[in-house]
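All protein chains of the complex are present and in place, except for one that has been dropped.
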Amino acid sequence: MGFTRETDHGTLPALATGANVTLTIDGEHVTLPEGTSIMRAASLTGTAIPKLCASDNLESFGSCRLCLVEVEGRNGYPASCTTPIAEGMVVRTQTERLKELRRGVMELYISDHPLDCLTCAANGDCELQNQAGAVGLRDVRYGYDGATNMGQPKDQSNPYFDFDPSKCIVCSRCVRACDEVQGTFALTIEGLGFGSKVAASQDDAFLASECVSCGACVQACPTASLIEKKVVETGTPDRSVITTCAYCGVGCTFRAEMRGEELVRMVPWKDGKANHGHSCVKGRFAWGYAQHKERILHPMIRTSITEPWREVSWDEAIVHTASEFRRIQEKYGRLAVGGITSSRCTNEETFLVQKLVRQGFGNNNVDTCARVCHSPTGYGLKTTFGTSAGTQDFDSVMQSDVILVIGANPTDAHPVFGSRMKQRLRQGAKLIVIDPRRTDLVRSPHVEAEHHLPLRPGTNVAMLTAMAHVIVTEELYDEAFIRERCDWDEFQDWADFVSEAARSPEAIEPLTGVRAEDVRGAARLYATGGNGAIYYGLGVTEHSQGSSTVMAIANLAMATGNIGREGVGVNPLRGQNNVQGACDMGSFPHEFSGYRHVSDDATRAMFEAAWGVKLDHEPGLRIPNMLDAATDGTFKALFIQGEDILQSDPNTHHVAAGLAAMECVVVQDLFLNETANYAHVFLPGSTFLEKDGTFTNAERRIQRVRKVMAPLNGQADWEIVQLVANAMGLGWSYSHPSEIMDEIAALTPTFAGVHYDRLDAEGSLQWPANDAAPGGTPTMHIDGFARGKGKFIVTDYIPTDEKTGPRFPLLLTTGRILSHYNVGAQTRRTANTAWHPEDRLEIHPADAENRGIKDGDWVGLKSRAGETTLRAQITERVAPGVVYTTFHHPDTQANVITTDYSDWATNCPEYKVTAVQVGLSNGPSDWQEDYADHARQSRRIAPLEAAE
Amino acid sequence: MKRVFISCDMASVALGADAVARAFVGAGCEVVRTGSRGLFSIEPLVEIETEAGRIGYGPVAPCEVEAVLDGTHRNYIGAVDEHRFFAAQKRFTFARCGIVDPLSLADYAAHRGWIGLDTARAAEPQAVVDAIRASGLRGRGGAGFPTGIKWQTVLDAPCRTKYIVCNADEGDSGTFADRMLMEGDPFCLIEGMAIAAHAVGASRGFIYIRSEYPFGIDAMRAAIELSADRVAPFELEVRVGAGAYVCGEETALLDSIEGRRGQVRAKPPLPALAGLFGKPTVINNVLSLAAVPFILSEGAQAYADVGFGRSRGTMPVQLAGNVKHGGLFEVGFGITLGELVNDIGGGTASGRPVRAVQVGGPLGAYFPPSMFDLPFDYEAFTAAGGLIGHAGITIFDDSVDMAQMARFAMEFCAAESCGKCTPCRIGSTRGVEIVDRIIAARESEPARPTANNGVLGKALYSRAPDRIDVSPSAQTTLLRDLCDTMKYGSLCALGGFTPYPVLSALDHFPEDFGAPAPALEAAE
Amino acid sequence: MHADNTKHVVEKWVERLGTGRDQLLPLLHAVQDEIGFIDDATVRALAASLNLSRADVHGVVTFYHDFRRRPAGRHVVKLCRAESCQARGGARIEAAAARRLGVAMGATRSDGQVSLEPVFCLGLCAIGPNALVDGRPIARVDEAALEAIAQAVAA
Partner (left out) sequence: MAMEDEEGVMSTGERLIYMANQIARNLASEGGERSAEMVADHIRSFWDPSMRQRIVALAADRPNALSPIAAAAVRRIAAA
């Protein structure tokens, strides 16, 4: 396996104007789009012009002066990176005179650069070194006794990379990458002239600066000035594998760079359709958990959850698992068992788990973590548009004129897409943010929302309906679109409903706490500002009215004609890497893959024919129903792959009680997670680095996950499920995940065209990919809605029953932070804890003062569901009356607080609204102490018995 | 009550004009503060209004009021207009400077002010641009680009928002014409900008003035306020620089106005198409814009009639440095360097022989007296390896060390480099080091390494300094190679033109670099 | 305390001049004129007000010679070092000034009374060497003028 490299063409592609020009480069005629730089033109035709400051993901800059060329009829030597091609131009890129000039420039560079190449971590992977060779530099006549910028101290504060100013050539690529690609503006050049130097913020240490550690600067650096610590430790990589990141729903493509079996670094891949060569701190750097010492590598069994674990052989674990499920089904009935699929595992693994349940357990008791995040998206978009997925690809945002973000925090939770969105905003698109919190998008360097509507948690439907009220009553809707694409009568019913005075911005102001004029302004902007695109997240779905909110969003898009082309649409930002895929794969108790109801006879017949068994036509149990049934004594065994419901699901007490009531809980995971504290069988899982498969990101993009290293536990996750299935007598015989995908394609019309050979050749495919859409579907509903006519749904605002009152006067809402991922099982086991070592409670200064709370104080957070303690962070990001925390740390167990209220249609929990009280506290709550005790007990492991 | 005219120009004030003015007020005179006429050897100049016109005395000290008032002062000049220094000029741009109260709208109007603007506004924009093209006006900032063509590009740019930017970042040593005009006739610049705005369809303008010119800043701000109604709807604003010479480069200036580091932008795009805030922008020097009202009021032909070759109109030449009669001398192109230095300037102030003159500021070439027959003309200077630049002439007597001046050119570039492009950023520092070696060798001292800024010292590096050939000839070759890299490799004129003073010093004064002097009269 | 005052001054000027990025230099001038220098707290406050990153503002502050990051002496003497003044003996006067004022070029005297700073051209090029003493221009600086300057900055 070799090292896959990318060519850097030096400058961005030309903006498409359609016009081409023909010129001559070094005697060859070349025809390329107008606006292309000479440098890019030469590169595309195979001539590498020396360069150091140019990179094809950055605006051309023209500072290094190595790329000078000769243009007939022009004075001097223009820089090829900043000079566009022109009709009839005659360019020479390699002449004696140019060599002389380039050598002269390089001689200056090297006169201020250490000559320690042999001991430099970038030796062999250094652009400066390469270019010095390319221009034929043989001597530095300036000597080394003059002024230099060498000998400055290294900044090693960032846990993942070092900054060595001595090796800096001041090309500004890092600064420009931070500005243009990442949009954080954390870097600058300090000073001027010979003393110019790269500085983070106010010459702070990187860790203390505004840097978000996305790695764009490290990637941009042409020397070893900014370099990964791991490369310094390990040496340069010698082989690489292209794969897909396992954090978040953006689905970034990376080149995993290896030295033998050791992962050296993850470098974002320029051809990645979701990330275009960008990354965030998680994907770029936080992969160390894969080798963390707490990884469990041997299967384990115990008869009760109070016992220590006993390491056993794979055979014993598999046979035990299969026999337990059979025993329990025999004793308690077919419906007494079920499974949970993972949004972090591959499509293939997920498909196998639901197949195990449907084919092997003979019921539909399968659910997935999407239950607790985006199940309302599935319901809402299927009802209105006909497809349970977002309508656009990520690139679409670059065509948007108005971006409406509701209940999503992309710069933290989907950082790479957040950066793209900020690029578009800096180009002039307008932004509306509907969020109780003042997220970074509302105002951060160079980005400011036109409207921020800081609504009270739980009032989304009222807010969106009020916007609809403005659009309808002010006649800002797109009548032609509605008449053509929707049912006019349904629209009129809906229009009558939203037009009622009770739904006006003025009428709902007391409910939402947002000034009516702001709501009107936002509605007008969305309806009339050009291409309007809506992006939303869990702040929409995780409510009692999650499904209604999704449908209210769909209504707005249809009413304004903002659907069915680039730049518009309705776009759920998926939390986990494969939550879209997990849903697609038939993980819900009522649906087969491709969102087909289990009661559909034709679909069932197809699966029955393929799997050779009779399948249940009745929906199965959802996760909360399983837990209810368990506490009632009718549900006894659960197979959980890659999901930590104890930490992630609401009302921890209830989850714990449900799990504790079961006779066999099987957990397949990387670590002894919180759920495993209640498990009887632990099957070690493998990381995304250790297996083949596919993930499907938030834009329905199916991308390959490729094995970078052998599974540390000896088995890929799909193999383990196959072992269990076969121990139950199912007779599976997959030899590679591609065969699983072939089965998915054969059984799922929207995936009919998806095969590994195509994915390998084309990089990715966006479903539907089938005969009707052979190239996949970047934008949905172009000529018509998937369901035929778009359906307007009347969305009555039904307030949640979770109410504040004298005992619980504040509203808690929860979310996530850039440096951590979901329950934190992975990121807590990396150096990302440097940024976020604990969950904190954000509280407004006024609420803090009323309670005598100072910044950093330990506070008790109490709801009617439970109580926990954590430290307070006083901030105006949250409005008075609202508090906020993250759920990344099990020590805090934020979900002890959340209740079991949930979305009316899908039971997606209402994480975003909990009535709470906050007060000073001296230490952990009783629950925290008991739980810590139990977790300690439950993590004891007796070693594998020697004789095997 | 006697009306007395005394300059409030910064140079006059530096020579004590304020105290003189106070003394005349104390003596019961009505003192009118004007700009400076431009001859500093007679400042502070006091002009008494008489029926025979203004009678001048200068220089005058505060204690000499009586002598002036009774006509016995030893520095009696007579009718100032007839003074040889002034009478020999063609004052198109500086016609009012030194004569009017700079902030009197009435004075301005009484001296043919606003006629150009009214003429322009009565015409189509294209007609105004045509007039500028017909006048042959070329950018007075140094590059000499035809102003009319620049305006045409902006006029043709399809954009509703356009800007007029005046480059008043006059940082070249030896030049002060911009400063004098802004202090002495600020409405002239405002009128020129208003005409430009009408010509290209701009509604807002900025004047970027270096912070070293506090008097100019105050005068322009006051004049803008006073004339706001007259030039409305055109709006003007002064922006103050912050001590960065490189901001005189037009794209760096634009970045500076935008609130950024004053780094040079790569061109294209041209500012005329994507300039201030990305909009089409006319960016012209003070003298270019100040020439515009004359062209409109007196006609393009009147302007074009004066000049030499492709250099049309007048140039306000500034005589500076070690000069007897230093000051501003506005004259048609074509006058020779020697006439300016010896006849107008009167040779050195020190009385010693002239050895070198630097024309065009710190980036201009040094010329020896053997080249004094060079006519003042853009093309002629380019052919001679120099540039007119902003038409400042700095005169040095025979005590000058040209190696030190070459070193200073590099040092100045090192101090003022924006740091963006490599030839300028590193090359200027290396240039200083090379000249240091040459000077050391010239003085037969062993080559002494300059201080090593890095703490690592030379031990870390594989090549020790003693491998370098430090002989003057090797270092001179290296210096020439460096100049070649800087001249052709730099992003802007700062790095690109710094070789002019260095190479011209090397070429014309080799004896200062440890090489044999050129044979006398070799040029003949 | 100081940071609070800085924030207050910044906010006052932002109120007057606006929050556009192009107001950054005018704001830096205004704040420096009032407080005397641009410290880290000012950079923070300006970044927050103008919605820029701290790095943005830091880069600008450190680019321009005019902006000081620590207070100057009570009096500031700027002496021109450019060619026209050199042609008139500027180097000699510079050395004499450093001697007479007891402070090196580019430094502030240990008693904080006076800073001696270089300036490249004041536009008084025919009558050098030139100086700017607390904003007041002085031409033809000689030993006598230096003596007067030394007396003036002793106050």
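Read from first to last, the chains carry the letters A, B and C; within each, the first residue is number 1.
Rule of thumb we're sticking to: a contact is a pair of C-beta atoms (placed from the backbone, for glycine too) under 8 Å apart; a residue touches a chain by one contact, two chains touch by 3 or more.
Model, not experiment: these values are computed from the prediction.
Within the full complex, the chain left out of the display contacts the shown chains A. Considering the full assembly, A:544 is the residue among A:93, A:544, A:668 or A:869 that touches the omitted chain. Only one residue in the set A:524, A:706 or A:864 touches the chain that does not appear here, and it is A:864. Which of A:225, A:750, A:886 or A:899 touches the hidden chain is settled by the complete complex: it is A:899.
In the complete complex, the hidden chain is touched by one of A:94, A:631 or A:726, namely A:631. Only one residue from A:331, A:515 or A:597 touches the chain missing from this view: A:597.
Looking at A:497, A:607, A:682 or A:751, the residue that reaches the missing chain in the full complex is A:497. The chain not shown here touches chain A at positions 335, 364-365, 497, 544-545, 547-548, 589-590, 597, 599, 618-622, 624-625, 628-629, 631-632, 634, 651, 653-654, 657, 794, 796, 798, 801-803, 863-866, 899-900, 904-907.
Rule of thumb we're sticking to: only the chains that are shown with their structure count from here on.
Here B-C and A-C are compared, and the pair linked by more C-beta contacts is B-C.
In whole angstrom, the spacing between the mean C-alpha positions of chain A and chain B is 57. Between chain B and chain C, the centres computed from C-alpha atoms are 23 Å apart.
Counting only residues that touch two or more partner chains, chain B has 244, 261, 415-416, 418.
Taken residue by residue, chain A touches two or more other chains at 188-189, 191-192, whereas all remaining positions touch fewer. Within the complex formed with chain C, the chain A residues making contact are 184-192, 199-203, 209-210, 443-448.
Contact residues of chain C toward chain B in the complex are 20-26, 28-29, 50, 59-60, 63-67, 80, 82-88, 119-128, 130, 132, 135, 137-140. Those residues of chain C that touch chain A in the complex are listed here as 40, 43-44, 47, 51-56, 58-59, 62-63.
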